[in-house]
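Have a look at this one before I ask anything.
Partial complex: the chains shown occupy the same locations as in the complete assembly.
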């Protein structure tokens, strides 16, 4: 499988420092082989979009990166730390990696501000005032500082997803993972979330994003990865990927998704 | 791609003290040690204490003679029977009152539960009042009430209420005639068996015929006719080979017949009324859990209300009803141990009461008693799990 | 022994009593306990702690009493408990003596017209569960080839209520209790006690086996009560007698000899008993005898000098 | 040119379908069987209610000093009035009863804000009620320090004892129940098995055998000389029993927390205990408040069983009073009074829990 790092999109710099390295990673759910021989290197500042049909293992792949799922063979090294059963390593990596879910997964019993301040307070062990200061800062960045004292249940889906992004950012992660962040949203809210993600991408954050928003992929990705059946079938710079897909499967998939 | 991925190198092993698996293992070992140590501590204390105080231990007492009387025994029992026998007697009495209680409570509970959903406002409100009244008053109080307050209202044996000279009701209980089977009665019994077999056959035939031709057949009426009629015919044909032993007033009390002691009736009434209040709520919730849309869909298909209930509502409601219903059955069985407060000779009263006291072997007796209740509850939960596994709706 | 030390350390005697038998042990509506069994507890407390009021009572049903004693829940049991061989030898408990000689009898309603226990064939009988009465009753009816139906209750209150409600024809219990329970009827004169006494029922305080010192304390407290009566010492004259010259009295009241200290108590142990609780005769009359609603004759419980069975070894 | 539609006015519904007549037609006499049922129910009510009211109110005697004052032929509430203090406080000294009143008054004052939706510090107040208040109440009841006279636990009785048993039982069972519920959901097989065994054991045996064991057998299991208060022992039995039920209630709440919450907490770097304490339990416990209230009601009713081991709770003290020769024959009044007290408590609590339940699952109405 050929691995190329695309430096196509202007105005965003990618260093040569490797942030994530997956080598010959395999994973099984019981007897079911869900990830097959995954090899992937992500450099600092890279923005990667993963797409592929449902059940192809996209979520599983990114959930392996912060050990929400355990891989069985191969190595995953994140920011120089290998992911093993070692809880110290896991703790360390989770502090470096933020994650945003399809279903937001905000804590409904806490206010927006408390949601965001939770990790700085209890994981980074900051004083409450500093934690809340940081939380407000990121809430401003996702443009909803005025909602800080509301509860998640009182917000629209788009607002909730932006809070979820702010909550991850509060840990000041080096890498952000997004698992279909817009697919539970109504069409009019998708844009507000994508805007925040684009802004984040422009600031040079290392990002891996599972999404079917091809517009987003074209705008910000350095590289698009296509998965099927637990394998990485193809990866390429977005222009190449969309205009000149290599494998038949990719072609079929693109035709379905772009028609829709 | 590698030929066999399993040959690839595994992720590196973490140091032992940071491996969550090992931590979990250590933690569990600690727990096991702590629990066993605590268990051993209690066990050891008990043994020491028993020994120091010269209390006999072991189950030898089960073979000694009990020499006390029990008012209601389902198996043969006399004062010369053993303590082991008192265990059986108590157990059977517990099972009797629980079994009857479960049947009555279920019946009453379903009636009240359905009445709560009645479109008749008054009936619905009365049912609600029943539920709110009885489930919010302690059971023990209800048992006392039914026993002492109602007992006072009944007449003495000499002034018994008399139903046709066959059934008598007084302070000492309800006396029913006892059937005495004479030789020819075997035919009647055979006829009954035949009738039951026949109606089962008819039911199957009717189902087959419906499947084959679509015609429906009222199995219930034929079955009732068959089950009542055939034995009656046999009974008359063999010259009515049945005599009744009527209870009669001899000395102080009625003798003969089947006596139902007031302790049993009071306990049974209290248990059934109390548990029925809970069952009614379960039934109501179960029926409500079937969405209105199901009823509407059935109506829209042209199913009548009766069929809708039978084919659509009840099968779905039962899935919701059965699990909490069994736990009510379990509660009822456990609550039957309150028998001891009014002297119904159940397991707790006879065995964990009198027997314990006469033998003084508290540890053994209480262990056996708890064992019985635990076994009952385990059996019921196993049945429950099995039922749940069979009946859960298939999902994606 | 451990019990005596722990009693001294706690500062009170934990005494198991009945849940309410007038004359023997019953609480009034303020929770004050009285009765002849209660007085035994008080006497022990007076002997050990010098204060008859240093007692805490644990009301026990017949079913619970022996287990409670075995387990150490109470220090002593003073709850009309019949002294039998099985109980004394295999239950890990020791009877310390007899504070009331009793026998089992029957209480019937007068309008039943029964004059003798032999007419009771087929009767329903109310009993309290876990008592020797339950066993005696079976034996008696079996011996006389009569039938009966036992209606078993947990507490004596329930038993008499069952009897009053008409649940049974006869109530059987120790005779003393029959009198005690009879006054709990709305109309005590509507019931009568039959003449038959079908068993021996020596009732007395019980302690756990294996603590001889405590056993001695309770046993000799009982004897001190009887001896005091025999010597004519009462709570009223005890202070005067103490300064008298009778050596028997002096030994008992501790002005001579070291009997109390030998038991692990103080020498004025018996003085405290008599001063605060009275002698056996006072106790009897106050609680169950003529000075009480029960109005029971001394009978077997008279001193041996008066033709009764109450006899205590000498203090010497 | 588009037409402007003039909406038709709302008309009142036909008279037959609204108002009292419409209501009766719909709810009482909608069909023949329904009419029959209505008449039957009315007959039943007519049979039951008037005599009951006659007995309990019209012919009843309300005040006096002894049974002689009961002349009306109905209920003799004099009995309850004369013994009222004892029914409420047991043998608690009358001079000290202000302490009990104070403690319960404090409880009521502290609980009221919990029902006010706008009140912001519910969490802290609940924590105080669960942790701080019991200590205060304990000292008030027991005394023996701070210049308060010692009132031993065997003098506690009546409604006071009932409330103490139920209150302590539930408050102490909650944390144990939480631990057991977490244990039952644990990944560690041994922890899980032990939790299940514990829970199933206590749920499988009748409470009276538990009480019997804790009241008379417990010292047998402990080294000689170790012994504690009878009330405390009954409480231990009740707490063990109750915590098993509580564990099942809490487990229900834990199951209702979506997996995403655990994952989000893990992704933020929170460990097991922090995830539980900060994210899962606060949500789960809030969900199961109705369940907790229901367990409390069950416990409240079950406290009557302590009469079997000789503690004088409300029912036991009534029975004691019924055995008083001066008041023989008033058992119906006694039981009705007890029933009324229990009923008021249980009914109001169950109403509260139903209201909560409705607030928690909005929607899904039939």
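In order of appearance the chains are A, B, C and D, and numbering begins at 1 in each one.
Quick note on the criterion: a contact is a pair of C-beta atoms (placed from the backbone, for glycine too) under 8 Å apart; a residue touches a chain by one contact, two chains touch by 3 or more.
No experiment lies behind these values; they were computed from the predicted model shown.
Enquirer: Let me make sure I understand: only one instance per chain type is drawn. What is the full copy number of each type in the complex?
Expert: When all chains of the structure file are included, the formula becomes A x2, B x1, C x1, D x1.
Just so it is clear, only the chains that are shown with their structure count from here on.
Enquirer: By that same contact rule, can you tell me which chains touch subunit A and subunit B alike?
Expert: Where subunit A and subunit B share a partner, that partner set is D.
Enquirer: Minimal path length between subunit A and subunit D through chains that touch?
Expert: Shortest path length, in steps: 1.
Enquirer: Whose C-alpha centre lies nearest the centre of all protein C-alpha atoms?
Expert: Chain D is the most central one.
Enquirer: If you average the CA atoms of subunit B and of subunit D, how many Å lie between those two points?
Expert: Averaging C-alpha atoms per chain gives centres 26 Å apart.
Enquirer: State, to the nearest whole Å, the distance from the C-alpha centre of subunit C to the C-alpha centre of subunit D.
Expert: Roughly 41 Å separates the two chain centres.
Enquirer: Which positions in subunit B touch two or more other chains at once?
Expert: Residues 49-50, 52, 148, 152, 340-341, 362 of subunit B touch two or more partner chains.
Enquirer: Chain pairs in touch?
Expert: Contact pairs between chains: A-B, A-D, B-C, B-D, C-D.
Enquirer: So in the complex, the part of subunit A that touches subunit B is made up of which residues?
Expert: 24, 26, 36-37, 71-76, 82-89
Enquirer: Looking at the complex, which residues from subunit B come into contact with subunit D?
Expert: 24, 27-28, 31-32, 35, 42, 45-46, 48-50, 52, 118-123, 126, 132-133, 135-141, 144-145, 148-149, 152, 288, 291-292, 330, 334-335, 337-338, 340-341, 348, 352, 362-363, 366, 369-370, 373-374, 376-378, 381
Enquirer: Considering the complex alone, what residue numbers of subunit A touch subunit D?
Expert: 66, 68, 91, 94-95, 97-99, 101, 103, 105-109, 118-119, 122-123, 164, 167-168, 171
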